[in-house]
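Remarks on the structure that follows.
All protein chains but one are shown at their positions in the complex.
Chain IDs A and B follow the sequence of writing; residue 1 opens each chain.
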Amino acid sequence: MRKKKKTPLLAVDGLHVSYSAHSRRGEVAAVRGVSFTVDREKVGIVGESGSGKSSLARAVLGLLPPSAKVWAKRLSFDRCDLLRRNERSMRTLRGKRLGFIPQDARIALNPVMTVGAQIAEACSGMSRRAARARVLEMLEAVRMDDPERVWGAYPHQLSGGMCQRAMIAMTLLPGPDLLIADEPSSALDVHVRGKILKLMEEMTRERGMGLLFISHDIDLVGAFCDRILVMYGGRILESLAAKDLAQARHPYTRGLMTCAPRLREGWKGPLPVLERDSAWFGEGEASP
Amino acid sequence: MTVSAQETLTFPASRASAGLAWLCRVWRELAANPLTLAGIMVIVGLLVMAVAAPGMTSYDPLAQDLSQRLLPPSTAHWCGTDELGRDIFARIVYGARITLRIVLLVLAVVAPAGLLVGCAAGYLGGWVDAVLMRITDIFLAFPKLILALALVAALGPGLDNAVIAIALTAWPPFARIVRARTVSLREAEFVQAARLMGAGRARIIVAHIVPLCLPPLVVRMTLEMSGIILTAAGLGFLGLGAQPPLPEWGTMISTGRAFLLDQWWVATMPGIAIFVVSLGFNLFGDGLRDVLDPKTETRV
Partner (left out) sequence: MSTKMSTKRPLLEIRGLDLTYPGNGAGRSVPHHVLRRVSLSVEEGDSFGIVGESGSGKSTLLRAACGLARPGRGKILLNGKSIKSFSNNKLSRIIQMVFQDPYRSLNPHYTVDRVLGEPLAVHGVGKEPARMDKALKDVGLRPEFRFAYPHQLSGGQRQRVAIARALMLSPRLLFLDEPTSALDVSVQAEILNLLARLRREQELSYILVSHDLAAVAHMCDRVAVMKQGEIVEELTKAALRKGRADHPYTRELLAAVLPATRV
């Protein structure tokens, strides 16, 4: 039997993440048995606060605090087993092949280094001139108004949106195979957001980059991604193609879409409220 | 916080039980750290020694017996005797009272003073801030012991003068800490909400700023205690603090210095006492800071 099964870029099977909480007795389970794959496509994870989506991203990247417990049946990135890797080998993967855009760019940037110098760190093995040219090129690609000024500026001199874009430039520059973005456009103004998303789309298409896009905004994810995973209480409640979002079956997914105020179609009365069913907490894949 | 955790929380039923719940939580976290617990036990030991001194030793710390001088540690005299035949263990135990008195008197003066100066400077800003902080800087510029020496020299030797001198050198760090905290709290949204309610400056400082300045202040107090003890011991060592025959630990080291080579216990025993108590306060202060750290402030 020579059936060659294509290895997905990221394969997650039965992932569990829990934190020990000393103020409350016992542990807090943030992710409770999540399984999915990401290939050269845009996969969106939608969830509210407490759904576990950020913990999931950090578990894949190995960025959880040492007190967190992570276990899974399978957690692999392009045939590398991420579970067995120690910190040193994870560092060789992160940056070059596994990119990460954290939620709060301002605190993710080093406050005592210029932005240009930080982004240039991603260009290893290049001469200083070549690195600077590459960085300026990247800053233009993320639609910075004045790339030269940003090159020499410190993070506190830039606005929140500019820091976010600098972070995106830094992450995309080495051309990772898989990009995990945690609310990358939440700090951006709307017209900049469109351009950044377009840039990420280009990279996915042209360079075959995989994208795991985490957001609380279901309309954004529906418009931008190819597939959507809806998370609630540490589990995936529904997994569907973005184009099928309107036909979503789970009441939580439908609730998320109906409770947001709409600009063009007005509601006369109060907004529909999401009635949480405690049964949802027990649903989803319950892999041991 | 996972979604289901909300429903299982029960809330306190009254203000008193809310406060009590907070205390229990703080205690539980403190006790979880073994080093902090060790520090707490040292402090409790010090308190017990001070309070129950007569019960801990039958010897009189001031009673001289020249036939028993410079005896090494034994079952009769746990820490030996000094050059005048006094039991060293008894002197250490009674000396705990003096140490505790110095520490508490200094803190009673320094903490409110630091709070007042820091809050005023931080909240009012402008020239008030500039003037108060420059005064603070001037006091900070002097090495603590030298300044204390100068003050004691001016006031005359004695325990109470030593307390005043140490207090005058110890207040600047508190003022700074309080000022830093006040400046960050001044623009907090709950302070803005209070202003919008019509609360005056005094009310905001007393009701909002001061209570939130207390945790870093208390932490700093516990960490400063060891410094205060050492400064007092230094003054005593130089003969400027507690006067003989009071069993102040620093004075004991000073008089024991002459016998250090052959009768090491005379100077070393009080030295160990100072070391253990300073360490205890430091360990407790570190643990307290971890629990009351503003970064975890949102958890109260």
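The criterion applied here is as follows: a residue touches a chain if its C-beta (ideal position, glycine included) is under 8 Å from a C-beta of that chain, and two chains touch if they have at least 3 such contacts.
The structure displayed is predicted, hence computed values, not measured ones.
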Where B:I138, B:A188, B:A258 or B:I272 are the choices, the one touching the absent chain is B:A188
Those residues of chain B which, in the complete complex, touch the missing chain: 1, 6, 9-15, 17-18, 22, 188-190, 192-200, 203, 207-208, 211-212, 297-300
By the contact definition given up top, give the residues of chain A that touch the hidden chain. 48-49, 156-157, 159-161, 187, 189-191, 193-194, 216-220, 222-223, 245-246, 248, 254-267, 270-274, 276
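As a convention for this text, only the chains that are shown with their structure count from here on.
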Using the average of all C-alpha atoms in each chain as its centre, how far is it in Å between chain A and chain B? 48
